[in-house]
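A single protein chain has been omitted; all remaining protein chains appear in their positions.
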Amino acid sequence: MSFLEVLNVCKSFDDQAVLKNISLSIEKNEFTTLLGPSGCGKTTLLRSIAGLSSLDSGRVLLDGEDITYKNPRDRNIGMIFQSYCLFPTMTVFDNVAYGLRLQKIPPEQTREEVQGVLESMNLLDKAKSFPAHLSGGERQRVALARSLVMKPKILLLDEPFNAIDAKMRKSLQLTVKDIHKEYGMTSILVTHDQEEAMRMSDTIHLFNDGVIEQSGTPTDLYLDPKSKYVASFMGNYNVIDANSFSRVTHGRYQEGKTVVLRPEAIELEKLPFEEGSPGHTFVGAITSAVPQGSIVRFGVDTEGVVLNVDVLVDKATAFRVGEQVHLRILTDKILSFCFGTRFSILKRRVHD
Amino acid sequence: MSFLEVLNVCKSFDDQAVLKNISLSIEKNEFTTLLGPSGCGKTTLLRSIAGLSSLDSGRVLLDGEDITYKNPRDRNIGMIFQSYCLFPTMTVFDNVAYGLRLQKIPPEQTREEVQGVLESMNLLDKAKSFPAHLSGGERQRVALARSLVMKPKILLLDEPFNAIDAKMRKSLQLTVKDIHKEYGMTSILVTHDQEEAMRMSDTIHLFNDGVIEQSGTPTDLYLDPKSKYVASFMGNYNVIDANSFSRVTHGRYQEGKTVVLRPEAIELEKLPFEEGSPGHTFVGAITSAVPQGSIVRFGVDTEGVVLNVDVLVDKATAFRVGEQVHLRILTDKILSFCFGTRFSILKRRVHD
Amino acid sequence: MNRNDKQSKRTHLPLIIRTVLLLAGILLWEYFATNGRYNPIFTSHPSGIIKDSIVFVTSGQLYKHASITVLEVFGALFLGSLAGIALATFFGYFSFAGEIFTPIISGISCIPQLALAPIYVLWFGLGLQSKIFLAGLMVFFNVFSATYGAIKSMDKGILESANLLGASEFVTLRTVVLPSCMPWILSGLRGGVSAALIGAIIGEYIGSRGGLGWMITYSTSYFNISRVMSCILVLLVLGLALNKALDLLERRVLVWRTVTTLGTERLKK
Partner (left out) sequence: MNRNDKQSKRTHLPLIIRTVLLLAGILLWEYFATNGRYNPIFTSHPSGIIKDSIVFVTSGQLYKHASITVLEVFGALFLGSLAGIALATFFGYFSFAGEIFTPIISGISCIPQLALAPIYVLWFGLGLQSKIFLAGLMVFFNVFSATYGAIKSMDKGILESANLLGASEFVTLRTVVLPSCMPWILSGLRGGVSAALIGAIIGEYIGSRGGLGWMITYSTSYFNISRVMSCILVLLVLGLALNKALDLLERRVLVWRTVTTLGTERLKK
């Protein structure tokens, strides 16, 4: 049995179902992300695991024990909130020591453990500060320390980076990932940010309106989406209807299904591809070029369809807006969906 | 002469110089970005151009006319603020009509022009709403409409996307860029966000503590930084000291200068490169893999130095963490700096 | 349909319990007083108050005294808020004068004006003037501090936007500053309404020839507690009416401020 088991969980608010018979299991030391748009039920599930929200039906098992009806304070679960939720009247030290003091741990031991965790969070010099004097990133690190010092069985993170400005966010994400490894934690992150989920997770469960649409590793979900919903949520896919794609390939594509192409799966060259080269080749004109970090995203007009194509900067300097270019897409990189569901899945494995 | 000329501008606050003899010129229809960390003087320069901040010395010429001492209300300059700065007591329509009514434009004509600009900003259905009822993105579009309807000679944007949440930000950036083209505007954007500057600008002026460190197109600054400051501000460059890089290349690199490598300029292969292939080749082990949109950023350990290497997702599926890989960096992609200044510039032109 | 029912049941239950409790209290009061369980001379009782109220109205006494108090309150509100807004705008725009004088004004406002009532009566006599002066000063301090604070905390960027769109300082004041300050001016006025009422009543306690406050002290000295209660009821109605009027004014003037909160609860899942 897995470390955390969620079994057939249902929950409604005011007759509106937000969790529709959800089951999932999480292994020890795994970093799991519940990903989805707001209102899809992911936060409700997280709060149910913590015991802060009651369930209509279903069970939650942690470490082999049924905790469905246990009081939150007896679950030994740590939770990090978007709004930090530190105790404003206590210093950083007292915030972190709060839980240990409630357990009547001797003061000397409390002091040691608190200082240990503050040190690993790089917060020792802030021990005597109050939350109001800290930056958003520091506050969230204090919140992490306050949970970690209790050695929780599982750490729940409810959109913890939302309120933190873009600059601090990446470094805090790294801190969380490091802490997860260093403390051998089992962590569940709730987020609506696809890139964040990609960066952080071992496993992603993508939610859609109260059900799990697809589960898997980040690369699995990115390269092998099982439905249009997953494809549109995970990347910057080009979505092209069957007729247009048939026109682009001069009639060589005839399956009659909506086609989905990743922008970096399309190859771009100045010279024509050799006759008889695999996949579909076609000609287009560059309409726009937007540099984005180490890639440049080109808009390429082919038969009236504008495709996004991502190219690494070094190669991209060869192309100018207005130029005619040659494109190629290999057949096994074309995903096609019928009525929103994946129809023909061309198997590819990640990491092999 | 250029459309806007800033000549030898100086400004101090409380004996602290924030603009140190700055000169720059901007052509008509150009989209210019003043980029730099906070406190570098970029906002002060923008406010001086608008006339909202007085100058200690220097001149500002707009369209051939000296406007250094002109009242802001006579300059015909539009300005967009981070905090929107709409008139809260007026509807969207009245906000946009405000400037025209002050000019005693006939009501019928006012109505037409306001509706025209609201339509192009996709705000017609919000005409009767008040700012408090709009989202951040909508408010900023109203602010844009309010400026555009006055047909300003130049549009100044002071970190206009800062207060807007990540999801809306990209679409608003596109709107601004579209409007810039559609109205044939001349625009100056102030931002501290390197990616935003890359995406939006024709020309970037990178500020450093009251002086312009480097000017050029986004790709120029990214591929050809003139100093360590520019390199560290523009990208995710690998910065390696001379000794370490000499170790990595087994002594073949001997110039004794700090080396700067772009993460996507390093080539990654499973098989060794051919003997005698150009550039430096070396062997490393993958320590981490972080997917970021259409690329994966690998950490590769070579002789104790961890290099960031960006690879497109399709190619990246071939590599696993822990695997041994072969790397190559071409000599002309190595930038080296001595004492913070670029020493040997290897000429490369963008777009040819 | 179902959900609306649930919703209304949930919010109405406390209201129903509250009404029942209040009615029971009034009935018990009446029962114990009229059945001689205790002497109602100090507290009167509901039916006594109703009887007296009818006499109060029909004898024309209510009209006579209430109109005096109302006149004082309105005079104070009008003069006090006019002076408060004008002076706050002046000091807001000429900020150097503001820096000199506003601390003096806030210093004076520290003296409880009501404690000065005896002096004001001495200065301005037993007529309307003393009450209008006392109540008006209280309104003034309320409105002045609210308005001055609002002008001082205006977002500078909004003023700069108006300037860049071609507005002069005076036009900005008229079209942008004063309208945006309305919420604070109105909240100052709301404090002013309570202050004006209490100022007028206390002024009448100290020395007057009529008004609801005079009626209360007069009735107390004759142990006519029913009349005192009637007067207090009238005062309560007057206060509620003035606040209601402000509500209506606020809803009219501050359309731009009402944020639809409908459905935000549901989004916060």
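A, B and C label the chains in the order they appear, each numbered from 1.
Convention: a contact is a pair of C-beta atoms (placed from the backbone, for glycine too) under 8 Å apart; a residue touches a chain by one contact, two chains touch by 3 or more.
Keep in mind that what you see is a predicted model, and the values were worked out from it rather than measured.
Asks: Which residue, C:L62, C:L164 or C:I216, contacts the hidden chain when the whole complex is considered?
Replies: C:I216
Asks: From the list A:L102, A:L124 or A:V283, which touches the chain that is not on show?
Replies: Answer from the full complex: A:L102 touches the omitted chain.
Asks: So which bits of chain C touch the chain we can't see?
Replies: Answer for chain C: residues 14, 17-18, 21-22, 42, 96, 99-101, 103-104, 110-112, 114-119, 121-123, 194, 197-198, 201-202, 205-206, 213, 216-217, 220, 223, 225, 228, 232, 235-236, 239-240 touch the chain left out.
Asks: Please output the residues of chain A touching the missing chain, sorted low to high.
Replies: Interface residues of chain A facing the absent chain: 50, 52, 71-75, 77-79, 81, 83, 85-91, 98-99, 102-103, 130-133, 143, 146-147, 150.
Basically, only the chains that are shown with their structure count from here on.
Asks: Can you tell me which chain lies farthest from chain B, using the average of the Cα atoms as each chain's centre?
Replies: The chain farthest from chain B, judged by C-alpha centres, is C.
Asks: Please report how many Å separate the Cα centroid of chain A from that of chain C, as a whole number.
Replies: 54
Asks: Suppose each chain is reduced to the average of its Cα coordinates; what separation in Å results between chain A and chain B?
Replies: Computed from C-alpha means, the inter-chain centre distance equals 27 Å.
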